[in-house]
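Notes for the one structure printed next.
Removed from the display is one protein chain of the complex; every other protein chain stays in position.
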Amino acid sequence: MTELSRSAPQVSPKLGWLTSQTQLVLLVTLFALCLLISLAAPQFYSVDNIIAILRQSSLVLIVAVGMTMLLIAAEVDLSVGASLAFAGVVAMDVTNKTSSVTLGVMAGILFGGGVGLINGLIVTKLRINSLIATIAMMMMLQGSVYLYSREAVQNKHLQPLFTWLSTGYVGPLPLPVVVTAVLFAIGYVVLRHTTLGRYVYAVGANEKAARLSGIRPARIKMLVFIVTGLLTGLVGVILCSLMNAGQPTAGRGFELTVVAAVILGGTSLTGGRGTLLGTLLGVLILKVIDNGIIILRWDQDLQMVIPGFIIVIASYLDLLRKKSNAS
Amino acid sequence: MPQSLEARVDRVAPIPRLAAMFRRNETVLLLVLVALLVFFTIGSPTFMTTRNITNVLGQASIAMIAAVGLGMLVIAGEIDVSIGSLVGAVALPLVVIMNATGSLELGIISALVFALAIGAVNGYLSAYLGINSLIVTLGSMFVIRGGIYIYTGQKAIPDDLALESFYQIGNGRLLGMIPYPALVALAVFAVFSYMMGHRRFGRQLYAVGGDAEVARLAGYNVRQSKFIAFVLCSLFAGVSGILLSSRLGSAVHVSGLGFEFQVVAAVVLGGVSLAGGIGSLGGVALGVLILAFLSNGLGMLNLATEWQQVITGLIIIGAVGLDELRRRRG
Amino acid sequence: MQADRSLAGTPTEVSGAPAVTMTGITKLFTGVKALDDVSLTLLPGRVHALMGENGAGKSTLIKILAGVYRPDAGQISITGKLADLRSPRDALRQGIKVVFQEIALIPEFTVAENIFLEGYPTDRLGSIRWDRIRADAAALFARIGFDVNPDDKVGNLPVSKQQMVEIARALAHEARVVVMDEPTSSLTPAEVAKLFDVIRRLTALGMAVVYVSHKLDEIFEIADTVTVLRDGRHISTKPVSEHTHETLITDMIGRRIDNLFPRARGAAGEQVILDVEELSTEKLKGISFKARAGEVLGFFGLMGAGRTELAKAIVGFDPITTGRITIGGQLLQPHDTRTGKALGIGLLTEDRKSEGLMLDLSVTHNMSLASLERFSKSGFVSEPSEKSAVQAFVDRFRVKTPGLTRQIKFLSGGNQQKVLLARWLMRGLKVIVVDEPTRGIDVGAKSEIFALIDELASDGLAVILMTSEMPELLGLSDRIAVLAEGRLTAIMDRADATQEKILDAAIA
Partner (left out) sequence: MKKFAITLLTATAIMAITASATWAQNMPKKIGYVTNYATHEWYQNVIKGMQDRAAQLGIEFEVRDANLDVAKEVAAAEDFMSQGVDVLIVTPVNEEGVVPLVRRAKEDGIPMVLEGNPVKGMTTMVAICDYDTGYHAGVAAGQYAKDHLGGAAKVMNVGLPLLSATVLRSNGFMDGLKTIIPDATMVHDLDGGGNPDRALEVSSAALAQNADINIIYGINDSSSQGGLQAWKAAGKSQDNLLVVGTGGEGLGFINMMDNEPSYQIEAAMFPEKVGFTAIDAAVKLFNKEEVPPHIVSPTSPMVGKDSWKQFYDLADNKRTIKWDAVNALVPADKCMKTAADL
């Protein structure tokens, strides 16, 4: 390995250059997709449609911000789908019971945070692989949400404020999109420019080294689990508001969409590597595909097939990039 | 040969047997299983009957066959989450060919060839191109399931000819007692348990999963080993899919949804480390049985499904947590 | 069928024909020549030492011989026949066995299984004969004289025993060439003696041995011929008798090093900075000592004596059972590196890869990890000030890197070590614990690291040096402490210390 050091400044070959810019590739892909779809269906560029895409993206992106940090810290949370359904049910129920939207929203978000906390405790204290721990958590949440409420909880008092959470606008933009933009910006700054962000990378890249450097990896991981949980709770609340009801059946498969988007964005499953910009592009690409398939009236089953291919291809390109960097 | 060096051969310290037993993950799992059996026997009069036990064994065998394959793959340091989709997908060539030719054998062969092909693609992308197997198989999970939906138009394909042999492989019982799938599972388990413990093939998978670079330096073809593990994993998922298809009497487009989670949970519960190189098929088999008896027994106690999910989740966390604790204590 | 040349075999005639000839070997990594037209001839029954600094190309050459890499140009002949070694498997089939520097064992397997990893004995039906594996492994260790239990799981063994297993493995099967890449880095002198005994027996059986080591004494003791590489080029091949320490070093680094252990600092201060009282852990028993500002306190001990355990306990990495650790008068919270760091103690780990480096991250991020707070205001990192601090250290330590944003995995071992040392110096410590600071580092970089350690002490730090290298211990320390089986058996001034005294205490 030491011999490699002297090859370091070497300029990569052509394909290497192309693939060395993961985010550039994603950006080009995104533009190409938009272009192709809009050629076939001009409605793609309608304001309504763009807002629809942004709104859908925002739900995924909020959780993806947390998930990106988790993957960078070399952990994962597959319970987000089940957790957001439960959080929505809790939020609606508390809103109904207290007639306070604020309390309801807080309850939903805190519920998500609580799930994140428990996930974090299981992973850091019991040291169970987070993949398994959060699959188990997913099962438990799916079961217990029905112990909590067997029915979808309706917006009983018709709090308009509650509905506004998802359908309201700030200027020309839907509220969820604005909220997402703010959260994304915060996440971006935290990850890029703060000590906390550095520690997240450090813990994922080499946990022991981080600990020897006076960092407490368990705390960092706990924190990221909790953040992911809180963000999941928030999405649960927004989705609940969007559906005007807390649906225990919501969120099935949501975790896979989020993980897929994050991976597509170039974040490594083994930790220590990844960016939020990549995640943003990953989310947008997946959601534009989803939207495009409907707009083009293609077989909706392709909504599963195409992302499947794209994830594999993107990972392969990423691999080529790493190879061209290394050799 | 210099004499002086011959002397101290027998320095092997005797291992305290009982303590060693408890240090083994399988023993703990076996105790958990026995405890569950005792508990359910007390809780429900119909639980400990030949009928019910053979019934559960039949049910568990579908997951067992796939879990043997996945267990070996995880031991080799890789994972395949597309097996759920594959279990659903193999039923298509099976039933379509069977309907067209009237031959169960041809159907089975084409199903297995299909499974092999999927395994080869997963294996090639992961072992030879080096793409993370979780990503590859997450991708193929989506692609295969979407493909099933597109091909079938989201409708099940019935077994038009109602072949008796097709019905029997999944539903029949030897001497009216032991379900055929259980025999298949037992055979697969026995053969590959032996392979993993007593053949170069199995040790190679352990070595490759334990440390791929070391295995390569020891003269193993790492890529080939992993590739074979992928193919076997798909092949066994294919066998599971064939038996399941027989139990369902058709190719059901939604069959196998979530199956991968069940099997991964069983494999991990069985003490196989997702990092590779650690675990045994005996543990995997116990993991499958624990989950199967848990589901059956909790049903017998007339516990609502939601409680079953919660309890299963807790048991997975508990068992894996205990195992982790045990390992840390060394 | 060639004669059985495993350790069990009978001596065969040492013929003059080369066992292996490598000619004109060139290997490029993205256009950069790691090896440039290197040739090597290995004679049966001879020990051929391969010398050179890290990055000289030794490992690449060995890996080509082992089939790990394929050369871009050049030929390999084995007993006169051209051989194409496409994979380690091909090399093994040709009877080329390698003891790798980085231990190449499966941690989850038992010692015995690891020994037979390359070829399990099987019965007629192809089932593995576990009984034979155990018995043969036990017999093999008995013959070599290493004290290793074949039933132990390799992952549970200390590095020294793992190294013995690694050596034994190369001897388990029939071999034509045995390559040993720094096989003794974790062995005690007694074990090294046993190894040399084995090597002599191997050569008596007609095997060719390639021996790589940074320890010059070993080379002069065991080798017949020495080949020196530098910057990927062949520098010299001579009988060892024609070399002196000085000529060998000159060949290796292209210049003379007059003093490996420069001492620029003055006498140690009086102020006690680190006070360890009755420290016990699972491994350590009641250890007490004090370290003063400006002194290098060297800890010697054989493998398994507890040096690394002590290092990890006093920085708060590992839990302790009893005892007090006081730094600058303040009590350290055990098992908590954060308060350790706050009190000013840090560890330069012996295991760079798994405990020190964040391989995927940049030089900057690796270096600044422990001192981010210094560059940050209310949690935000000020990148300009971070960058200038990192640049200052890169310049001061002469870290060879194409840029600060370069991923650290592309740097050489010596440069990586400098970055890790800088990680702590940037922070400003009162006590630094350095555990085997020169493991896997070549002579040139070694002297730089030694100079840095000296500099640290002269800056007023207490340096706790954990080492198994006697010259290092004697060359650097002000005082010397000796560990044996988890106990502190002696502590003496450098002036009073002799090699014999130290070894006596270490064996006690």
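To keep things simple, chains are lettered A, B and C as they appear, and every chain counts its residues starting from 1.
Keep in mind that, in the parts below, contacts are C-beta pairs under 8 Å (C-beta built on N, C-alpha and C of every residue); 3 or more make two chains touch, one makes a residue touch a chain.
Fair warning: this is a prediction, and the values are worked out from it, not measured in the lab.
Novice: Name every shown chain in contact with the chain that has been left out of the document.
Specialist: Computed over the complete complex, the missing chain touches A, B.
Novice: Based on the whole complex, identify which of A:F111, A:Y146, A:F162 or A:Y199 touches the chain you can't see.
Specialist: Considering the complete complex, A:Y146 is the one touching the chain left out.
Novice: With respect to the chain omitted from the figure, which of B:G43, B:G197, B:G249 or B:G318 is a touching residue?
Specialist: B:G249
Novice: Can you tell me which of A:G116, A:P248 or A:P307 touches the chain that was removed from the display?
Specialist: Hidden-chain contact among the options goes to A:P248.
Novice: Can you tell me which of B:F39, B:Y124, B:Y167 or B:F201 touches the chain that was removed from the display?
Specialist: B:Y167
Novice: Hey, which chain A residues sit against the chain that's not shown?
Specialist: Within chain A, the residues touching the omitted chain are 41, 43-44, 46, 48-49, 51-53, 55-56, 146, 150-152, 154-156, 158, 163, 166-167, 169, 174, 239, 242-245, 247-252, 254, 290-291, 294-295, 297, 300-301.
Novice: Identify the residues of chain B touching the omitted chain, counting contacts across the whole complex.
Specialist: 44, 46, 49, 51-52, 55, 58-59, 62, 153-159, 167, 170-171, 244, 246-259, 295-296, 299-300, 302, 304-306
Convention: only the chains that are shown with their structure count from here on.
Novice: Measuring between Cα centroids, which chain is at the maximum distance from chain A?
Specialist: Most remote chain from chain A, centroid-wise, comes out as C.
Novice: How many Å are there between the centre of chain B and the centre of chain C, using C-alpha atoms for each centre?
Specialist: 42
Novice: Report the inter-chain centroid distance for chain A and chain C in whole angstrom, where each centroid is the mean of the CA atoms.
Specialist: Once rounded, the distance between the two centres reads 43 Å.
Novice: Out of chain A, which residues touch more than one other chain, so two or more?
Specialist: Residue numbers touching two or more other chains: none in chain A.
Novice: Among the residues of chain C, which ones contact at least 2 other chains?
Specialist: Expected reply: no residues.
Novice: Can you list the chain A residues touching chain B in their complex?
Specialist: 122, 126-129, 131-133, 135-140, 142-147, 256, 259-260, 263, 269-270, 299, 301-305, 307-309, 311-312, 315-316, 319
Novice: Please give the residue numbers of chain B that touch chain A in the complex, ascending.
Specialist: 125, 129-132, 134-136, 138-143, 145-147, 149-150, 154, 261, 264-265, 268, 274, 304-310, 312-314, 316-317, 320-321, 324-325, 328
Novice: How about chain C: which of its residues touch chain A in the complex?
Specialist: Residue positions touching the partner: 29-32, 34, 54-55, 57, 59-60, 232, 315, 317, 336-338, 340-342, 346-347, 349, 354-361, 365, 368-370, 372-373, 376, 379-381, 383, 400-402, 406-407, 409-413, 415, 423.
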